[in-house]
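After this line comes chain A, so read on.
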Amino acid sequence: MNSLSEIIAFLLISSLTLGAAIAAVGLRNIVHCGLSLAVFFVGVAGLYLLLGAEFIGFIQLLVYVGAVAVLIMFVILLTRPEDEAAKLPGLRWRQLPGVLIAAGVFLVIYLAIMRSPSLLRDVPEPAALSIQAVGEALVSGHLLALMAIGVLLTAALIGAALFAMEGEDGK
Partner candidate 1 sequence: MLPTETQPQTQRIRPALNFAARRPWCTLALLIAAALVVGTGVLFLLNLKAPGLLTAALMDALSDPGQAPVLLKQGLLNYLENGWSFAPWMLELTSIFMVIGTLLAVFGVIFALTSLVERKVLARIQNRFGPNRVGPWGLFQPLADAVKMLIKEDIVPTGADKVLHLLAPIIMLVPALLVLAILPYGPGMAPIELGVGILFFFALGATTEVGVFMAGWGSNNKYSLIGAMRSIAQMISYEIPLFLAALSVVMLSGSLSPDAIVSAQSGYAFSFVPHWFVFTPWGFAGFVLFFTAALAESNRSPFDLPEGESELVAGHMTEYSGFKYAVFFMAEYIGLLGICGFAVALFLGGWHAPLPWLEWIPGYLWFFIKLYSLVLLAIWVRGTVPRMRGDHLMGFAWKFMIPMGFAIILAAAVWHYAGGGVLGWVASAVIVLMPYLALGRVVSIQYPASRRVYRFSES
Partner candidate 2 sequence: MKNPLTLPGLGILKGMAVTARNLVGSYYGTKRLHTISYPEERLALPENSRNFPFLVYDGEDADGGLRCTACRICEKECPPQVITIVPERDENGKLTKHPTVFDIDLNACMSCQICVEVCPFESIKMDSAFEYSSFEHVESLVLHKSDLAKPNSYYHDIKPTEATAVDANLEAERQRKAEAAAKKEAALQAKKAAAAAKSAAADAEKTPPTPDTDASD
C-alpha cells in the first residue's frame, strides 16, 4: 500500500496537473494558456517520476517542456492577432451542459474500470526499468522503429531548412 508521503505527493502533483489543464483551456490570455500547458507538462513529468519511471519523467521534461512548450510559445507569438485586446472567451454558463455530459462519461468509465474483475487480481509491481534495458531494447528489439524515427526527424529538419531558404530567395 502506498505510504502517506506518496499519497500526499500524488494528490499535490495531480491537483497541479489538473489545475494547469483547466487553466490551459479556460484562461483568457492565450499566452497564459500556453504557459499553463507547460506547467501541465511538468505535472505529467512529476506523475511519471512518482511511478518510478525516471527516464521517461526527465525525457518528458526535456522534450515537452524544453522543446514542445517553447515551440508552442513561438507559434503563439508569430501568429498573434493584430490587436492585443483579442482575448479568448473564458468559461461561460452555457458550457455547463457540456461539463455535465463530460462528468457523466467520466462516471461511467470510472465505474466500468473499478468494477472490472481484472483490477481485483493481485498484480505484482513491474520491475523498475533501467536505462540499460531501455537502451538495449531500442537498439535490438525496436531498431526499425528507431531508424524510422531518425528518418522522420531528418525529413522534418530538411523541410524546416527548405522553408527557411525559400523565404530568403522568394522562390
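Some notes on this structure:
Assume a contact is a pair of C-beta atoms (placed from the backbone, for glycine too) under 8 Å apart; a residue touches a chain by one contact, two chains touch by 3 or more; residues count from 1.
The candidate set was assembled so that all candidates are chains of the complex that A comes from, given by their letters.
Because the structure is a prediction, the values reported are computed rather than measured.
Candidates 1 or 2 all come from the same complex, and the one touching chain A there is 1.
Looking at the complex, you find that chain A touches candidate 1 at residues 29, 31-32, 35, 38, 42, 45, 54-55, 58-59, 61-62, 65-67, 69-70, 73-74, 77, 130-131.
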